[in-house]
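A single protein chain has been omitted from the complex, and every remaining protein chain is retained in its original position.
Letters A and B name the chains as they come in the text, with residue numbers starting at 1 for each one.
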Amino acid sequence: MNGVNISEDLYQILPLIVLWGAACVILMGDVILWKRSRGITAFLSLASCLVAMWLVLQRVVSGDNTSAFHDSILNDPLALITTIALLVTASLSILLAWSYLKNRGMNHGEYYVLLILSVTGAMLMASANDLIILFIGLEILSFSLYILAGFSRNEVKSQESSLKYFLLGAFASAFLLYGIAMIYGGTGSINFDVIAKEIQGATAPNPMLMIGIALLLVGLGFKAAVIPFHQWTPDVYEGAPTSVTAYMAGAAKIGAFAAILRVFNTLMPFHEFWVPAIYIIAVLTMVFGNLLAITQTNVKRMLAYSSIAHAGYLLVAVVSMVTSNVTAHDQAIEGALFYLFAYIFMTIGAFGVLVYLSSHDKDYQTFDDIRGLARRHPLPAYLMMFFMLSLGGIPPTMGFVGKWLIFIAAIHSGQVGLAIVMALVSVAAVYYYLKVVWMMCFEAPTKAPSDIPANGFPALLSVTFCAIATVIFGVLPDLMINITGLIR
Amino acid sequence: MPAVPTSYYLGLSGVLFTIGMIGVLIKRNPIVIFMCIELMLNAVNLSFIASGRHFGHMAGQMMVIFVMAIAAAEVAIGLGIIVAIFRTKETINIDEINLLKY
Partner (left out) sequence: MLGSYIPLLVMLILASLLGIGMVGASFFLGPKRATTYKSSPYECGMTPVGDARERFPVQFYLIAMLFIIFDIETIFLYPWAVTFRMPGNTQAYKFFLLGEMGVFVLILFVGYFYIIGKKVLDWSADQEKIVESEDQSILKPRPSIRFGNEDSGPVQLSAKVTENDKVTPFSGGNK
């Protein structure tokens, strides 16, 4: 324990320190220094996210793969890549919120502070090499999201979604924590490396470990919104302010899947125990996520169910991870990471269009709102069309490439049944995505064409960025595969 | 006098956790639900301490401290949300908080 070691440790979490410091400074500044100007708050938050992203990218380029704080934090490529995805999500969400909050009369600086803090929680989850760090990261992420969901203080729906999210989330966290306690009791350690060493050679977990794995799956499954732990998702996504929904859909899912990938990679020796469970959950999630999305009449709710379905596709990658073939194993993780990137661009873009179109008094969200949109506001309508095509997995978009990579990985690791289910439900899903496109382009508007989008340039910038990324990485997937391929 | 075996502690923690879980499922007042969640967290704390003593490391106890801090933050946020919803809706009965559904 000497000084050199500690500074090395601190260097490893420098992006986190930057964000935490920025959160403290911005909070103080917002309350005391620049009371009236939220523009400064938003700008500083965006800047701190970009600085953190630059630091992470530097680490990706230098390619070091080190652990810190007695192996409780591990900055391997998996962690770094998911961290980049998280920071991209945060930056895009800050842009989305910029004028939306002002128009909806909830322009409080705490929004940005909570957003930054929650992204640090998700980053901590991504680089956790220790169950307790994982739990702390998850709670930092969730607490901020509970508050953000209820951020619109005079809207009952927002308050209600916050309460629902909070009660169910706290319930799920208790399960996760009990799972951690059981794993600790079963192996005598909370460190993933030690746990992996402990269970090496074992084929079946002891009863305590078995309960632990099951409960951990419940807790993480709740955060990732997979069926049957999904009931909160549509309600919270609908009730929360749309800019929060966009952020929540991205960040919570990335954090949860980073944790799921790492945890179940560690628990690989027991794959005979957990693979059937995830297999069933994946099938249920894909099938019912898509089926329930078909019947929705609210775009936010529909996108919530679609995000559940996408979690199912990601679980296919988790199952495909289990194979003796090393290439197929890496391919599965790579596919999952590519899909996460595709997912954030598509989802934030789709919610972002709704944010951009929202008026002063009401969120833009029902099918009636978007009917005939192409005639009233062609630009957001065509952007929305891109995202819908990408979510449906139609080439040449990023959504298609992501699905294709996971599909191939599933075939290579021998999960042909799962791959077929995935392909079938993807085709079925195209129906409800195209329904939105049909409504926007070919149906007559039900509203007077006078309502103009009030949410200005930053939101449009963010949405356009998502659209360009969706297309570019769809046409030239190698650009992204070069990054995700670092995990090999 | 023989020490109490670790399995007894783990059993007690399992029972407490189950009581808390049942409470969450059957109660209708968010504050009571919330107390049940706290009971679940404290049941987990008990099992952390029992395992920590069994293995003879500090890790179990340290985790309890973190869990307590997190539980406190959870209490503050939960009460804040409940106060906020009471201000807008004048009720906190779970059955009446039902705007969002199919």
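In this section, contacts are C-beta pairs under 8 Å (C-beta built on N, C-alpha and C of every residue); 3 or more make two chains touch, one makes a residue touch a chain.
This is a predicted model, so every value here is computed, not measured.
Peer 1: Suppose we count only contacts with the excluded chain; which residues of chain B make the list?
Peer 2: Chain B touches the missing chain through residues 62, 65, 68-69, 72-73, 75-76, 79-80, 83, 87.
Peer 1: Across the whole complex, list the residues on chain A that are touched by the chain not included here.
Peer 2: Touch set of chain A with respect to the missing chain: 1-3, 6, 24, 27-28, 31-32.
Operating definition for what follows: only the chains that are shown with their structure count from here on.
Peer 1: Using mean C-alpha positions as chain centres, tell me how far chain A is from chain B in Å, no decimals.
Peer 2: 26
Peer 1: Would you pull the chain B residues touching chain A in the complex into a rising list?
Peer 2: Touching chain A: residues 10, 13, 17, 20-21, 24, 30, 33-34, 37, 40-41, 43-44, 47-48, 50-51, 54-55, 59-60, 62-63, 66-67, 70, 73-74, 77-78, 80-82, 84-85, 88-89, 97, 99-101 of chain B.
Peer 1: Spell out the residues on chain A that touch chain B in their complex, using ranges where they run on.
Peer 2: Of all residues in chain A, those touching chain B are 132, 135-136, 139, 143, 146-147, 150, 153-157, 159-164, 166-167, 170-171, 173-174, 177-178, 180-182, 184-185, 188-190, 208, 234-235, 238-239.
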